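Omission of a single protein chain aside, the complex is shown with its protein chains in their original locations.
Chain nomenclature is as follows: A and B, assigned in order of appearance, with residue numbering initiated at 1 for each chain independently.
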Amino acid sequence: MKTPTYALIDLNTRASSRYEIPESLYRRYIGGKTLGARLLYDLTPAGVDPLGQDAVVIVNTSPATGTGAPCSSRFNMTFKNVLTGGIASSNCGGQFGVLMKRAGYDGIILKGQSETPCVISIVDGRIEITDADELWGKDTEETQHAFPKIYGKLVIGPAGEHLVRYAAAVSGERVAGRCGAGAVLGAKKIKAIVAYGTKRPEIHDREKFAKYVDKWVRFLRGHPMTGESLPTYGSAGLVSKANATNALPTHNFKYGHFKDAHAVSGETLADKYLLRNSSCISCPIRCERRVEVDGKDVKGPEYETCGFFGPNIDAVSMENMIRLNYLCDSYGMDTISLASTLAFAMELKENGVADFGVSFGNSDNLADIVGKIARREGVYSDLANGSKWMSERYGGKEYAMHSKGLEMASYEPRRSVGMGLGYATSNRGGCHLNGGYLALLESVGVLSMDALSTSAKPAFTAFFQNALEAISAAGFCLFSAQSFVPAVLFKIGPHHPVTRAIGKIATHLGFGVRALLWMMPVLRFNSVFLFPHAEALRLVTGLPFYTGSFVRLGERGYNMERFYNYREGLTKADDSLPDRLTQTPQDPNNPKTVVRLDKMLPVYYRIRGWDKDGTPEKRTLRKLGVQA
Amino acid sequence: MKTIRYYAPIRGIVKKESEETELGSVKDVLDYIKQAYGKDAFAAAKSALIVVNDVSIGLYQGKKTPLADGDTIGFLPVSGGG
Partner (left out) sequence: MPYFITEDCIGCTACAKTCPVLAITGAAKERHVVNIRRCVSCGVCGRVCPKNAVLDGHGNPCQSVPRPKWKKPVVDTARCSACGICVTWCRAEALRISFPTFRGDIHVFAELYQPNKCVGCSLCEENCPLGAIRMAEVIA
């Protein structure tokens, strides 16, 4: 069995060597974030400084990366989370992963720190580290242009160089945004990693795989979400949907509805600013936006950016939002953490606590301030540390909208309580995707479970956390999972009695999903309707991946990440949400509009096979094959 | 006076972005669309995400939701994101 080829790169000595991934590890963890979590646990002791000499950064791909399967450009960065101190996995659709594989490597492990700025070149199977003094200080666009067009690139901008805690790493037009991916590279003085080669990926059964790719692509193109909605509106289409269910965070998550949301919605973006859609390589969904601002053709904003540079700071200018999105990509910064920290700073000003020159409703002065944050100038260095740090220094913990230190995404959990549980339990912090993305089933999707009911949410959360983890581990974009919602529901619409009935039934299906989780290994079949990724992974690797074992792969990865967090000292206390979400009803007239984390968490732990402190029990780890 | 806002795909069928109305409920507006623009428009309207003042009718009284003066009823495309 061909195991993945990894290289260990020592930044101190600038030497690299082959790193063997044993077959037993490969079979259980496969690649991407799941294998990344295992390696990070094994290669680092507890308690390292995420930005220090002993920190390790893993940049890796999955078996499906670069095979031509739909939505398979994704690569992963695993590292110790700069914002939370736990695990971090940052995913990106840019070309770097595909080209690193073509260059002959499935993953690289970065150790130590370079004394001076450097570039790592992975070309035709050879790895070279060279000085990059002339690139240090440049923004990501200029840095990328310094290399041949055909190369895959992963670069940082000034924010990563200045160790902004939510600095991002950029690859082409896409971004490994969260948890400080840019900062950990900046701490190692890695300005850029570039790759080129012509090696083709290994595919176990080429003929069957090609046929399945054909079938899957046709299915995606025919589905209302992946074939029409996402290409037409992109993720930005969600603004009006979240607003419609009062789940659009507004005024630093104080409210869930913004009366001017229309001005910053996906429909307005499509009507007034959109030039065309575009895509990551190998993707038929094509959700990327290309928009025009200031006479330039630039990448357009995703939903999170629309929410955080719009309603969450009470701003209504779409043009400012597009400019700020472009700036964040240039500086190399996470738009979610940045804008959520700005909202926190605005509320500090509103409450007379501190004045950073930012206030709700004003996005005209932000371009300047974002630049100052990227360079840690003066008092703006505080904002570069994120909202958790700021709340510990200035107060306001009740409205610092993060979990574990990572700012939450643009879904108001008091109108989507399953998402609230997801935010609190997500391994990398307040992430909607690592959290199971239940908002799709409670609020913004065509199908709506009762958004305020807690009964089935723990089971659904655990199931979807596992599923999304598996999809990421296999190398696929999570948007490819949007097709699991049956197409017929889109034809009849969200208000049709059938759609409403399914939502009602799902609300009480907790025990059903629990049973499903328990009997996972029995599900030895694959369906293009539920997890086509499992079949694709099976044909690429030759390993027996079926729906059951596929979701189990996700469960294994999820527990591995959790176990890492436990080793790093994260406890049940960190599975938390700010008081604003658990103590203050969003609707003063409806006491149910809070997140009853206290009710859901114990049930969730039991379903997960964790003890009452949220620690994975030994028998759970044994069942999954996760050794300490 | 109330306003009806049309988005894709119904916008392409009725060929308008918006119009004024004095009708009193969501159901009345749906019936009007059927009668004025035909079956296709009605099907598209029924399956859209229907909002009153940007809030889903699912959070109000569904199709029975009344429309008061100054209200806007919108027919939004159904979608999701990330």
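Criterion: a residue touches a chain if its C-beta (ideal position, glycine included) is under 8 Å from a C-beta of that chain, and two chains touch if they have at least 3 such contacts.
On a predicted model such as this, the values are computed, not experimentally measured, just so you know.
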Omitted chain - touching chains that are shown: A
Touch with the omitted chain, as defined above, among A:T44, A:S90, A:S171 or A:T232: A:T232
Hidden partner chain, touching residue among A:G256, A:P284 or A:G510: A:P284
Full-complex contact with the absent chain, from A:V217, A:A263, A:V316 or A:L516: A:V217
In subunit A, positions touching the absent partner: 67-70, 95, 98, 124-125, 148, 150, 197-198, 210, 213-214, 217, 221, 228, 231-232, 270, 274, 276-284, 286
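Here is the rule we go by: only the chains that are shown with their structure count from here on.
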Subunit B-touching residues of subunit A, taken from the complex the two chains share: 224-225, 229-230, 232-238, 240-241, 243-246, 257, 259, 261-262, 266-267, 287, 302-303, 432-433, 437, 440, 444-446, 448, 478-479, 482, 485, 490-496, 500
Of all residues in subunit B, those that touch subunit A in their complex: 7-8, 46-51, 54-59, 62-63, 76-82
